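We show some of the complex, not the whole, and keep each chain where it was.
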Amino acid sequence: MHIPDGFLDPLIAGLFWVASGVAIGIAVRRARDKLGDERTPLLGVVAAGIFAAQMLNWPIPGGTSAHFVGGAFAGILLGPSLGVLAMTAVVTIQALVFGDGGIIALGGNLFAMAVVDVLVGYAIFRALRGVHETGAAFVAGWGAITVSALAVGLGVGLSSAFAYELGLTVSIMVVGHTVLGLIEGAITAAVYGFVANARPDLVLGRFDDDSLSPEVGL
Amino acid sequence: MGPVIDARQLSHEYPDGTTAIRNITLTIEEGERVAVIGANGSGKSTLQLALGGLIDTSTGTVEYFEETTDAEDVRDRLGVLLQDPDDYLFNTTVREDLEYGPAQLGMPRQAAARRIERLADRLGLSGLLDRAPFRLSGGEKQRAAVASVLTFDPDVLLLDEPLGAVDDRYRERILELMTAHEGTVVLFTPSPDLVPEVADRVILVGQNGSAVADGPVREILTDGSLLRDHGLRPPTTVQLFDGILDADEVPLTVSEARKYLSREMR
Amino acid sequence: MTGVVGRSVEAITGALRSVFAAERIAASDGFLQRRDPRASLCAVAGLALAVMITRTLAVTLLLGAVTVALARLSKVPLRRLLARSAVVPLTSAFIVLPQAVLLPGDVLVEAFGIAVTDAGVSYVVLFTLRVGTGVALLSLIVVTTRFSSVIAAMKALRVPVALVWVIAVTYRYLFLFFDELQRLVLARNSRTAGRSTVRGGWRDVKRIAGTFLLRTIDRGERVGRGMRARGGARPPSPYDRTRTVDGCDYALVAFAAATVIGSWVIRWGL
């Protein structure tokens, strides 16, 4: 899912940097309003938890395994601005510590996984949670990963460095992730169900609208 | 020499409805050496958080230094060490962790640097200052956490099990630092063995979360049935000599007991 | 061991191995290790940008050679650099391989009605090399720069303090959580013989993941208290750490800037 350097044109990569820079900048400011300077760092502890949870192998039929991406889950658990910050930390560390993706492409990876995945997941969950909570988590996980695949497909397709046509890259990314996204959706729903069941006080918007419940201690 | 901590009727319930501490009133005078003992789950740790001003208790107040009930006003005078050193070391290097308190609490850079150097030297951390905290061993982490509380030179120490994973050599060093500390020391521990080496006064927290006894070390630690009723075992030396010697003769520490034995056995 | 779920342990161990191996290289005394992290980050990013810009094989090869030279100067074993950065370009080559046939050009080989063109082959080669060089440059940063220095560089480059803090804390607790998660899976492995179905395995991971995330949230609360006990309720005010940027740092950044401009001029002219 990480785009390496070489796939994107400098212009496209630059646009991704600008877009994620703006989104992350807004998230930083809103997080400060919400948490204050002093409690923001604690978000890092939760981000580390999501990162580590990505290492778990989820069995899928056929003997192989799938992994959790967690952007939508971060949006659901933490809300849009804190979710974006948490996933920004995750994606940045994946690049600069584990060598996933690329330096110039980091902007694109942040945009796909820390901005789009989180915001779309959050928006879908909010829109649908009145219908069915776990179902909403499933659709959020699935829809968010599909939309962020669309963003990647657009970026790569518009780049002249990558010889395939826009239509082809977009349709391959979207169709592929519509299927793969079912797994992300199922994982998001499973984890959400467990956490919401054990600690109903933790989950966004269950008691008080839109802000973290004080019990999170963030 | 007034009270440094004056707690009135502290009670605290967790969100799930269980009562952690129940109506605890206590006063700690300047310069006292107090041990708060209690079995696991007795509410001892909650009491530490309450006295350290780190939770809003359900009821009750804590007054600090006869001047304020808001711990944030006197953060630089309270050294609270929680049990798990991993909760204390959240920076990218050990040095930054040791600097965190002094920097946040407005200690001048130079003074902080000198204190850090001295403490690091005492606690064998000098070679580890540029390491990432997660690369330390359990004992090293514990020492770094202790240091991170001492760096800003607080008047009152509230320490939960500061010797957990520390090995023998540094155990003595930390005990020395506690003994040499010029202010007040409150030690929270589930194991009474350590208590006589540090404290003069013992507060026993019972399993229902109330303070069931408060008195001189000897009086409480030699009362085997009181301790057992609240889920604790007396210090090993007390277990040994209980009923064999009178309560006022029972040795409380290993070195006392050895002295006694070598006198009697020859 | 113990099925797909149980193998999560190996995934974590593998990730840790690569991080610690990188850390050992970062601790050695080499050219990039001696640079101010701001300088090496900017310079390597510049080189990556130059690779991104170019469409010329010769320039790509030249930049690849610069990367290898930097690796040599920084005591990075070439074999390790290659091992770290081989998988991605090979996968990329596989993805663009059809272009060897699709791109119009002079036919090199023809079989079963499929014609491999010279333009197609050179595109595939160039693309693979560009991706490979890009990945190698990132690996170079990863293995020569401690993350604590990267954090310091971010602060110096005026990334918002709140964001830098979040990243630093994430990095710090990541390793603790890797350990915790590994132990949770090991404790499960000790009570299962690996006969579980996909469904049973799924149920296990769901509970492990859920339990684990709850534990991390608890940890967050405790770390918050640990901070507050030492003045964390006040705005962050760390002591400054001044670093000196030396001539080599400037030279390196200037060199990177020159390659970007050079790459630009070769592609688009002045």
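Just so it is clear, A, B and C label the chains in written order, and each chain counts residues from 1 on its own.
Going forward, a contact is a pair of C-beta atoms (placed from the backbone, for glycine too) under 8 Å apart; a residue touches a chain by one contact, two chains touch by 3 or more.
Bear in mind that the values here come from a model prediction, so they are computed numbers and not experimental data.
J.: The viewer shows one copy per protein chain type. What formula describes the complete set of copies?
T.: Stoichiometry of the whole assembly: A x1, B x2, C x1.
Rule of thumb we're sticking to: only the chains that are shown with their structure count from here on.
J.: What is the chain whose Cα centre is as far as it gets from that of chain C?
T.: Between chain C and the rest, the longest centre separation is with B.
J.: Could you work out how far the Cα centre of chain B sits from that of chain C, in whole Å?
T.: Spacing between the chain centres: roughly 43 Å.
J.: Two-or-more-chain contact residues of chain B, please, as numbers and ranges.
T.: Residues 90 of chain B touch two or more partner chains.
J.: When you check chain A against every other chain, which residues touch at least two of them?
T.: Residues 41 of chain A each touch two or more of the other chains.
J.: If we count contacts the way the header does, which residues on chain B are in touch with chain C in the complex?
T.: Residue positions touching the partner: 49, 52, 54-55, 72, 75-76, 78-82, 84, 86-93, 96, 99-101, 103-106, 109, 112, 132-134, 148-149, 152.
J.: Any idea which chain C residues touch chain B in the complex?
T.: It comes out as residues 147-148, 151, 168-169, 171-173, 175-176, 219, 222-223, 225-234, 236-239.
J.: Would you tell me which residues of chain C are touching chain A in their complex?
T.: 3-5, 7-8, 11-12, 15, 18-19, 22, 44-45, 48-49, 51-53, 55, 84-85, 88-89, 92, 96, 99, 102-103, 123, 127, 130-135, 137-139, 141-142, 145, 147, 150, 160-163, 165-174, 176-178, 180-181, 185, 198, 201-202, 205-217, 219-221, 223-224, 227-228, 232-236
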